[in-house]
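Of the protein chains in this complex, one is absent; all others appear in place.
== chain A ==
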Amino acid sequence: MATKRLMKEFSLVQKSIPSDSEYPNILTLQPQDTLFQWKGTISGPKDTPFEGYKWGLIIDIPHTYPSSPPSVKFANKICHPNVNFQTGEICLNILNQEHWSPAWNLINVIVAILQLLGNPEPLSPLNIDVSNLLKLGDMSAYDGLIKYYAVRYGLKDEDGILD
């Protein structure tokens, strides 16, 4: 069941990434040694402090997929209120068993992560420092801190694609 569905997703991904203009910020998305391990690369959405830099995503898919959600984390460090700076763990409700739906696919999940970059949720922080800046409304400090870490750990647009 999981394999068949992942095969379908793979062919969908091959068709739509990176050519589809609907997903301009998903640069790569491909399975690794097995269909249960994927890697992706995203670029920071326009008009967010992440713009101009790229991050890798590591996707592990359980054998119970799509009844259970995939687990996704950032490969390189990113400063975001809902991402653990050390581990890259992402706090996103649809990645929880409780809020996941089997009608979603990997592209939907990555689109949701891109949405999260531009719409952080300071009330469920995994990075308290940058989250506090957001809560206090100090947007120049918030943007500045994110950009500092983006310069340090993010990949620039002219860099090669993460593999």
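FYI, a residue touches a chain if its C-beta (ideal position, glycine included) is under 8 Å from a C-beta of that chain, and two chains touch if they have at least 3 such contacts; residues count from 1.
Quick note on the criterion: contacts and distances are computed from a predicted model.
Engineer: For the chain not present in this complex, what protein name does its UniProt entry give, out of "Protein LSM12 homolog A", "Small ribosomal subunit protein mS39", "General transcription and DNA repair factor IIH subunit TFB4" or "RING-type domain-containing protein"?
Structural biologist: "RING-type domain-containing protein"
Engineer: Quickly run down the residues of chain A that touch the omitted chain.
Structural biologist: Where chain A meets the chain not shown: residues 1, 4-5, 8-9, 12, 64, 66-67, 97-98, 101-103, 105.
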